[in-house]
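Every protein chain but one is kept in place in this view of the complex.
Moving on, here comes chain A:
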Amino acid sequence: METKTNSTPEAAASSSSLQVALAWVYVGVPLLWGVSQTFIKALALFK
């Protein structure tokens, strides 16, 4: 048992692994895009 119940109709909905994966994609894609842009810029240092 991971949680202690104190549910409301909204909060009672359990979160699936799919929800977690989608949430990480939502924030991960822009972050990876930003990191890749920075990495490409950083490559100029090694040319």
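In this text, a residue touches a chain if its C-beta (ideal position, glycine included) is under 8 Å from a C-beta of that chain, and two chains touch if they have at least 3 such contacts; residues count from 1.
Just so we're on the same page, contacts and distances are computed from a predicted model.
For the chain of the complex excluded from view, the name given in UniProt is "OFA family MFS transporter" [choices: "Alkaline phosphatase synthesis transcriptional regulatory protein PhoP", "Tat (Twin-arginine translocation) pathway signal sequence", "Mono/diheme cytochrome c family protein" or "OFA family MFS transporter"].
The missing chain lies against chain A, touching residues 1-8, 10-17, 19-20, 23-24, 26-28, 30-31, 33-35, 37-39, 41-47.
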